[in-house]
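Below is one structure, written out as structure tokens; the observations come after it.
Omission of a single protein chain aside, the complex is shown with its protein chains in their original locations.
And then subunit A:
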Amino acid sequence: MKILIADDNSVERLILSKVLEQEGHEVVQAETGNQAIDFFFRHSPSLVFLDILMPDIDGYEVASAITRGEQSRWVPIIFLTSLTDAYDLAKCIDCGGDDFVSKPINRIIIKAKVDAFSRIANLYETIEQQKSEIQFHNDHLIQEQEAAKKIFNNIAHRGCLAAGNINYHLSPMSIFNGDLMLAAETPMGGMRLMLADFTGHGLPAAIGAMPTSEIFYGMTKKGFVIPDVMTEMNTRLHSVLPRGVFCCVVVADIDALDERITIWNAGAPQAYIIDLESGDVEQVHSNHLPLGVQSPQRFKVNPQVFSFSKKHKLLAVTDGIIESTNEQGEMYGEERMLHFIQNNLKIDNLCSALIDQIVEFTHDAEQGDDLSLIEVAFPHHHLEQQTAADDDEVHAQTGTLDSNFSLCLRGKSLGKFDPIPLLLQTLLECRELTPHRSRIFTVLSELYNNALEHGVLGLDSEIKSGSEGFAKYYQMRTEGLVSLREGFVKVEVDHRPLKDGGEIIFEFVDSGKGFDFKKVIKSGSKHYSGRGLPLLMNLCESIEHFDDGRRIRAVYRWHAKDPEDES
């Protein structure tokens, strides 16, 4: 270790340097205060011995000059003093000294002090080194998180969250808070939304976002219903999520055609379906454990169905909102929130008003980063806009262009198995049908639901009218399906190529009592609840009923785009 000695007394200097040299240190000697300052910055010693009384400037000034000038490293200063006055000793420390030794010089004391300071200096250096290592790792971590954020955001993309009927609040780093918001247009022409909240923070919370959003977008596009999608998600999350991590969700389908919402809450705070005209607020409580908790065998999804039209709004939140806490330790709570909603029915952007209200409540603008909420109004039906063609068109003639297949669902499988995705996927093996996905889905599901609900179950669509009608209708549908032992729906699909495209002939036969289709067509033209026939007639080239309405044949005509038309 290089040590600077500043002392005007040559005898003291000689003895001290001898002691230090014997311990293996390199010694630099200064005879005056000014020389000491000069030598300090020229030789960069690791330790300084300073005499107090020197002829030019005293040790106190030298110490001040050294500590002022040396910012980057810590160099201990030990005063040599024959002074014993407490005031003088205190002054040594005040001006930047670290310790003092009294004269005459004692070899053992000097050695002990130097060893002690050498250890402290080593420790100090180690800490500095570790500090820069931690800094390095921290920078690295932030970089990785940024990269991970980009990857996650590509996979767990926002879908159609930007749609005009949606307001939402979600922090850019929300994925690392475990919050996930997904939205997609369903092939049926409505919208599906999901607000998910994974337990925990950081990467473990973000891991689940990948399979969740893949399944959400993948299965929604193929037309799977909520129970199927949630079952698949639960199965995947149950196998991939670490113990103790699970996912609270609110998922909802808004059917723009039938003006209804199908909603399921598993472990999330209650969602609100707000009637903006009457001020009624329907609260949808959780009726299931969160995703990822239960084994696939015990998992069961029972969504609720409500009427949902242009006068309605859906609001879903994560527990960050409810649990926002103010300085007094008081939680924002569900009661306050419900009160706020009821008092602000006319506000266009309830979402940002609610965030403002919570920031005001907590007096903490930063807390806003942990809050996720979504507000959804009635969506436009995208089939009403005749531009509805997907852009991922492929022109190769492949797959099921020239084919015939049929499927018959009997008793127990009716209502438990949803054949629409299967039929749709089989048809879409013909790539040219890709732009027609939504229309074909709509035709298939309308025809199937008519056959099942009105045919096999014999439900009257008139039940749906009236304020309690919706709930009653779907209650009856669920009960009917549970007790169903007999009956069938038979589907036959015949796909034939034509010169400029092709036609698909759908034939549905059910075991029901049949119906007076002429009457239904007449009354149905006024509103959609009459079996969706007007829409079907709009989408198909022809609709024919046979066998007292037990058999229906619909012809869907499609025209291939001439590749050379494209510009």
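As a convention for this text, a residue touches a chain if its C-beta (ideal position, glycine included) is under 8 Å from a C-beta of that chain, and two chains touch if they have at least 3 such contacts; residues count from 1.
As a working rule, contacts and distances are computed from a predicted model.
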Name per UniProt, for the chain absent here [options: "Hpt domain-containing protein", "AzlD domain-containing protein", "(Fe-S)-binding protein" or "sn-glycerol-3-phosphate transport system permease protein UgpA"]: "Hpt domain-containing protein"
From A:His25, A:Lys103 or A:Arg410, residue that would touch the chain that is not displayed: A:Lys103
Identified contact with the non-displayed chain, of A:Asp8, A:Glu26, A:Glu70 or A:Asp228: A:Asp8
Touch with the omitted chain, as defined above, among A:Lys18, A:His201, A:His285 or A:Lys513: A:Lys18
Positions on subunit A contacted by the hidden chain, ascending: 8-12, 14-15, 18-19, 22, 53, 82, 103-107
